[in-house]
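All protein chains of the complex are present and in place, except for one that has been dropped.
Presenting subunit A:
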Amino acid sequence: MQHDDVIWSVINKGFCSFKVKTKSQKFCRNEYSLTGLCNRGSCPLANSQYATVREEKGVCFLYMKTIERAAFPGRLWEKVKLSRNYEKALQQISDNLIYWPYFIRQKCKQRFTKITQYLIRMRKLTLKRQKKLVPLSRKVEKRERRKEQKALVAAQVENAIEKELLERLKQGTYGDIYNISQTAFDKALEEEEVSSESEAEDEKEGELEEEMEEESEAEVEYVEDFEESDISDIEDGDKFAEESTDEEDKDEDGEKGKGKWKPGMRRKRGKVEIEYEEEREPAKRQTVRLQQ
């Protein structure tokens, strides 16, 4: 026989494996619980006449438990499929639970309403955007970072870019913008006669920085009269070592480009004056006699 009160007193005061107690509330974890709370009226174990609504994969069922089947736990719960139509389903609940206590009927309908609402929301959400969370494996990420570093070193991106740009320059994609004629440049390197073209080009290149102009002017200069006064310049010039043009490019700030020294080449800026000190014999010690 089912003695609900006895069962309830045992469960409530003793131990119930479905009961979860928090500071303010008692919950029932039983899957057939109508409300989720642990009460005398909503405990599925302590009520021999009980009903719930549950959903499986989007389909709602009404579960009913009657005292006649209390001895057969396997057949205890009667399952009724509820219609997809909301009103019809409510009617079904009422029909099935006719003459049942009002509390259970009401709670079943409320539960059914809530379930349908969340099912609707789930269906809506699947149509909207869904964020995909992709797990990152730490090892894989670490390996990829390392590979990227190595690829960067192997790539030498700047060199590749420079090569590409120079090729484009050679092929003439830039047209006449950069009038750096190869011949003038070569001549300046080989210390040959000055070509008048370079001077004209210097005037055209307004875009390029002054440095470039300075260098071209320093490299390519009109040779003037070889005067006697220039000898001092030449003497200084001997001290300048032959340096490559690469280093010319590096002299950016104000320093005169140290190109190959040509006799007669005048420095436009920064006259370096050298003083020569002559060694004199040490002055003889002169004894001064004090004369009275």
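A few points about this structure:
Please note the rule applied: a contact is a pair of C-beta atoms (placed from the backbone, for glycine too) under 8 Å apart; a residue touches a chain by one contact, two chains touch by 3 or more; residues count from 1.
Definition applied: contacts and distances are computed from a predicted model.
For the chain of the complex excluded from view, the name given in UniProt is "Ribosome production factor 1" [choices: "2-oxoisovalerate dehydrogenase subunit alpha", "Ribosome production factor 1", "DET1- and DDB1-associated protein 1" or "6-phosphofructo-2-kinase domain-containing protein"]. Only one of A:21, A:114 or A:147 touches the chain withheld from this view, namely A:147.
From the set A:6, A:37, A:59 or A:155, the residue in touch with the chain omitted from the display is A:155, counting the whole complex.
By the touch definition given at the top, subunit A reaches the unshown chain through residues 128-129, 132, 140, 144-145, 147-155, 157-158, 160-162, 164-166, 168-169, 174-175, 177-178, 180, 182, 185, 207-209, 212, 249.
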